[in-house]
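Mind having a look at this structure? Questions to follow.
One protein chain omitted, others in place.
Per-chain numbering from 1; labels A, B and C assigned in written order.
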């Protein structure tokens, strides 16, 4: 018996999830959907045969909808997620959970008041095989406690509407969620350095940036964010521990011997890089839901990400080390 | 609307396919199954809720069965596949298509007489991302025509019931199918050398073996088959062309710096190594079937594999170069 | 005709240079040596057949000595180097040039007053093939201007007498010299972060440390210094440029497939890691001297290293970003 899903927001990422659920994954089925743009909704409906509803609330409250997938604009997320919690239905919300830490906190509070975990945030990297392999080694304890993380997040290039703060809110946001999960710690401070700027910079963009986060136990995390690196989509994560160092594998491509070089292709697109992770993420959401559970990144993780991003953006402006104070993780989310 | 599948043979591999179709893939559903062992059948039925039938013919002829998946013992394949062709239903048959070249030929003839492609043989390597990446580079033409292939097929170890000929029929059989697909050519000769034997050999097993196949245009393929290599499950494929060399990637694992070495884990189990390929293979079978098509390795490929394996086994005994004569590929299969 | 060399200080590194010049390199010959420890001097003399002199001045002024190699304790360097300049003889001085920036400056001034370059400082990394390959790519311009450098300097372990400041003065000192040469820029600021400490720390040692240097044009350099990393001697240098990233190669060792891993050995000892660089360095010194020249790291480079190290040590204590002000490089040294 397929689990029935209602989709709110059927733009690019929404449509991809609809296609995934309909044609690749097992056990889920889109029964209703909505979009502020009627053309979008129509085109999405034709992909999966779902009914078009007038509003997010109509989708959420439809009796043939067991769970909600929110893929609308970020600023619309909070309202839909709160309504889903109100309806007591599991809700998968694409990142960000909400555009302000305050709204994220409201969702956390609403979910805790409801007394049941319902929210999963769409941080798909936790489902990437490479990160999972690294986490398995770390959790195994063989190489001791983590002391430092060295990470890169490099994109080929970005458009002119991409501004300095988006290096945090659109780009490093993935590391923000993924890294604290990897090492099981919360962040305590944020700092941002601006190295020499690339000639490919735009007037409103400082690029690259070098971000430094520290954690409760003192782990130092550096993240090179370089969104006009020209050569590829390049995500690296190395964890330096007391007895060894582990580094996430590069995407697998053949080795080519050609014109005096041995070369291996690189990803150039985040969609290809994390295509498998998206599949595993949504399958995991469906499988857990069918057992009455919600797993994956929680509303608390969404809140942490928002607070940490705020501190990094503040650090971009101040040039100083900014504190990150979220309070301890509630037992509800442990 | 799910495509309805009947399964014949619910041993290890059969059960894996049932689990895959039921819990991971999209668009397929097991409605009926059978096994000579009633316990096997019961346990498989409980996995997927399918009805147990008394015989392969009952499964094949059931009105709620759209396609057949054959995963019984190799010697039972031919009869089931021929019956499925008789019923005009698509049939996915685990390798081997049949245990003799003669039986494979019967299937080819039956399918051609029926006038419609119905048979897909379960050579999953063609769905492995690494092989597909290599094929894409070869077909792209950038590095010219293939001249030589260097391959290894290494297993940790095998049981005492694994004999010299099984290095061909159970092990190299995967290379036999995959490599001629990779380079779009049929084989013309086979030779087998016996290097110095490992101390881990069994009385009835020569190990390692070094097999050499040549193709219509003269491409030379060498395959090291080493089934007690002790260190891992290690599948390599390098294609040396006129302007460059391409080599299939190693499975991706983190790099670990530890105790004076940088190391990367290796697969030790073929199931893990090709788990993704199995998923893609069966999903592809279902997707094609829903469009009224059969893709993937054909009955002709199954026949070629049988004839080639026969020549290699003969070469093991004769120490000579043995011819492989299959005749040209019928247009029906092109 | 061999170039005649006098050696001041015949401890470990001094003896290695004597052996190198006597048994491996071409064109040089040790004619005189001295050491405060008579046993050391005797044992060194027996290696190469040189005469033992009573003091550094005797060596410097001996008529059969064409050039001086200083390998005494760091605190004795300045006096010997100044005397060699006074005598107008080329002098190779092991790092550090002097133990204070002030003494380094005296040597710079003395050499400029003398009007002839005579001093080469023993920063051997500039002669390492890997660094030279990276520099060649950077200087070639193909990947644009450097923006960031990510480096590691990891040692297996250090003794209890190794203190926090020595992470700068003994360890990072090599990066300090080598990196500004690599990118042709002087440093302007220094910062040191203390990540979570390893359990292998000693009471007087914070380990690891994360050092950040910036340059005139804004290039940001991060250096992980980790002297109890347990797993190897691991020197990495990656330069991130506008159009690409270049990373120094790992030392070459065979790939071993064994026990479910592909592994490559790592160096565990700095002497092995840079053995070739030492040979090339000293050979280069001899070859240049025979042509009446002095090449390699200059007294000015020695002075820069001292000033930069001072700033890093200050930053260890202050927790702040400390300025590095050396003034512009005199034309004499360009």
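In this text, contacts are C-beta pairs under 8 Å (C-beta built on N, C-alpha and C of every residue); 3 or more make two chains touch, one makes a residue touch a chain.
Keep in mind it's a predicted model, so treat the numbers as computed, not measured.
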item: Touching residue (missing chain; options A:29, A:257 or A:295); value: A:257
item: From B:36, B:212, B:252 or B:280, residue that would touch the chain that is not displayed; value: B:212
item: Listed residues C:246, C:289 or C:305, member touching the removed chain; value: C:246
item: Footprint left on chain A by the chain that the document does not show; value: 230-232, 234, 250, 257-266, 268
item: Touching residues (missing chain, whole complex) on chain C; value: 22-27, 129-130, 133-134, 137, 142-143, 243-259, 264, 283, 287
item: Touching residues on chain B - with respect to the absent chain; value: 144-148, 150, 193-200, 208, 210, 212, 214-215, 217-220, 222, 224, 226, 229-231, 240, 242-245
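Quick note on the criterion: only the chains that are shown with their structure count from here on.
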item: Most distant chain from chain B by Cα centroid; value: C
item: Approximate Å spacing (C-alpha centroids) for the pair chain A, chain C; value: 45
item: Inter-chain centre distance, chain B versus chain C - centres from mean C-alpha coordinates, in Å; value: 58
item: Whole-Å gap between the CA centroids of chain A and chain B; value: 38
item: Multi-chain contact sites of chain C, meaning residues that touch two or more partners; value: 230-231
